[in-house]
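One chain of protein is taken out of this complex; the other chains stay put.
Each chain carries a letter (A and B) given by its place in the written order, and its residues are counted from 1.
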Amino acid sequence: MVSKGYFFAVIGRVFAWTFLLGLAVIVIYPLLWMLLNGFKTNSELFANPFALPQQFSWQNYVNAWNRGVSNYVTTSVLVTVTSTIATVFISAWAAYGLSRVKIPFSKFWTGFILGGLMLAPTVALVPLVKLMQALGLYNTFWALLILYTAFRIPFTTFLIRAYMIDLPFEIDEAAEMDGASRWKTFWHIILPMCTPILVSTVLLHVLFAWNEYIFAMVFTNGTGVEPLPVGLTSLMSKHGTDYPVVFAGMAIAAIPVLVLFFASQRYFVKGLSEGVGK
Amino acid sequence: MTLTHSAPPRRHPSGAPARRSGRPSPALFSRRLSPRGLLWLAPAVLILLSFVYWPLVQNFAFSMTEWDVYTGTQEFVGLENFSRLATDPVFQRSLLNNLLYAGLSLIFQVAGALLLAVVIESRRSERLRRALRAIYFVPSAISLTVAGLLFYFIYEPKLGMLNHLLEAVNLGALAQPWLGQESTAMLGIIMMSQWQGFGYSTLLFAVAIQRIPRELYEAAEIDGIGPVRQFFTITVPLVREMSGLMVIVTISGAFQVFNEVMVMTSGGPNNSTQVLGTWLYHNGFSRNDFGYAAAIATVIFVVTISIGLVQMWYTKRRRVQW
Partner (left out) sequence: MKFPRTQMAALVAASALALSACSGGSPAAAPAADLTAEPDYNGSISVLTKFAGEPLEAYFEDVAAAYQKKHPGVSIELIQETDQSIKDKIRTLTASQALPDVYFTWAGNWQENYVNGGLAADLSELIAPETEWGSSFGEASLDAFAVDGKYYGIPLYSNGKFMGYNKAAFEKAAVDVPTNFDELISSCEPLRKAGYEPIAFGNKDGWPGLHYLGQLFAYNVPAEVLEADFDPQTASWQDPGYVTALEQYKRLVDSCTDTGAGSNGVLYTTAQEAFSGERAAMYYQEVLEFDSVAGEKKLDPEKFGIFALPAPADAAGDPAAIEGSPEGYMINARSPQAALAADFMKFATNTQNAQTLSATPYGQPSAVKGAVTEETSSKAVFEGIEKVNEASQLVIWLDTVTVPEVADAWLAGGEALTSGSSTPAEVIDSVRTASESAK
């Protein structure tokens, strides 16, 4: 005899399993479809969206790469790397100043830097176009580097500062008594202690910079400085009906960050859960 | 995927460094007020000032001008752009769409994600839990541009996957030109962004649930309290902090929507999917009406800053409770 409670428990488990698996299919299948479409020919794509490609040839991926995606990837890598370095260092300095140095009006400065968290990039869009133009930076790599840095400093500073505050204050004093300067204390003692949060902020910034769209769209105009997200939309309009190439381009854009995510999951989670306070 | 490298949980209400009880040597510079310490902040402050705060001030100025882009002249018109907003049906539509976005995101990305996190965390195998969280997170790691383009093709009336799927299960009558008609286009975009974002919030809730002491559930179990009541009496109250933050972040994000709409419909058909961000862009960059665009930007500013202030108040209150 099976008890009634056991019966309901089984039903419950079956239900939960179906639900979890169903959701996983909803998540994965569109992505799989995207990858597969990158292997199809145009007529296969139009004929039946569910069919598998007749043969797995890399031609569409090669075409996508040669038709501009290589340029977009180069720009994206360059902007992502440089803006990550700039953002993390500038933010770490600021976080150090805010959390471990007795500066005048420290509350004001904390508010000034972290207040930037509340500002939506769209609000500054129109004046920024004028400003970048006046500086001669419009449609250059520098415009993106500066904006990606500027608009991410508040968030990154917030994360690093929260971590630094929790480090015991004795560390600085001990270092000072050993004759270390502030600069040395920062570089050789505090910063290395912050490695976990630094890794998280780097990952979050990479995720942001690789995927950013609105600045990239407004501040670049198709002369070799377009990063991937904008490049993909122009791939779509430039290559008219060759949709498999567009799908291949999408896959090329998606894969690096996915790989990064799976390689460093736990830092991602750490950064995300700290960052939700933003 | 547990939190392995948390710093010691010592928070200080003021955010200022902790004071030690022992008397420090007054000669130590780490104890003295240091104006030179401002140099640490200088790069951040200068960049924020020139590229975040200054454009913001300029935006207020621009919102009160009429701007002829061809001749480059700007004329002060006071609040005219704002009174135009009041009578602009597309602006109202945009505002409603942002609200709809916020509402549906609250249902899926806060309530739904919390439930999902509970279901995941109640699985026994840690490996399975980790795998599920990672799978659901995958869409959040790809960009909204890729996700938007992908769903443009999924919704496409002729070669799209969704309509073919409906036909395959004999529901062909439900097939729609999803993004091609006013009644379903906005919904289509919002559902795409739920697909893209639910794994992210699920992950965060899972982390919050992991922090709840197991003993509470074990005690409830002994008292014969079922899983539904456990959810309402233990889980919900103990993840309230996270839920509160998620609500705020979700609403704030809903008012900054831009990317997915631009990629999937550019605000069409018949302006039915315009949101504040795209309507700003359209007026500024397609209609040359930069003054009006700046006025819309001001509205976005007011909304997001209010939400930000609510959040600050919320976080402060939370700290005091601790």
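The rule is simple: a residue touches a chain if its C-beta (ideal position, glycine included) is under 8 Å from a C-beta of that chain, and two chains touch if they have at least 3 such contacts.
Quick caveat, the model's predicted, so the values are computed rather than measured.
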| item | value |
| --- | --- |
| Which residue of B:Ser34, B:Gln58, B:Gln194 or B:Gln210 touches the chain not shown here | B:Gln58 |
| Residue of B:Thr233, B:Ser286 or B:Ser306 in touch with the missing chain, whole complex considered | B:Ser286 |
| Interface with the undisplayed chain - residues on chain B | 57-58, 60-61, 64-65, 67-74, 76, 79, 82-83, 85-86, 155-159, 176-183, 265-266, 268-271, 284-290, 299 |
| Touch residues of chain A, complete complex, unshown partner | 42-43, 46, 67, 129-130, 132-133, 138, 218, 221-223, 234, 237-241 |
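Following the convention adopted for this analysis, only the chains that are shown with their structure count from here on.
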| item | value |
| --- | --- |
| Euclidean distance of C-alpha centroids - chain A vs chain B, Å | 14 |
| Touching residues (chain side chain B, partner chain A) in the complex | 1-12, 15-18, 20, 24, 28-35, 37-41, 43-45, 47-48, 50-56, 58-59, 62, 116, 119-120, 122, 132, 134-139, 141-146, 149-151, 153-154, 158-161, 164, 168, 195, 199-200, 203-204, 207-208, 242, 245-246, 249, 255-256, 258-259, 262-263, 276-277, 280-281, 284-285, 290, 293-294, 297-298, 300-301, 304-305, 307-309, 315 |
| Residue numbers on chain A that touch chain B, as the complex places them | 16, 19-20, 23-24, 26-28, 30-31, 33-34, 37, 45-46, 48-50, 90-91, 93-94, 96-104, 106, 109-110, 112-113, 116-128, 130-131, 146-147, 149-151, 153-154, 157, 161, 163, 165-170, 172-173, 176-177, 182, 196, 207, 210-211, 213-214, 217-218, 228-230, 232-233, 236, 243, 246-247, 250, 253-254, 257-258, 260-262, 265-266, 269-270, 272-273, 276-278 |
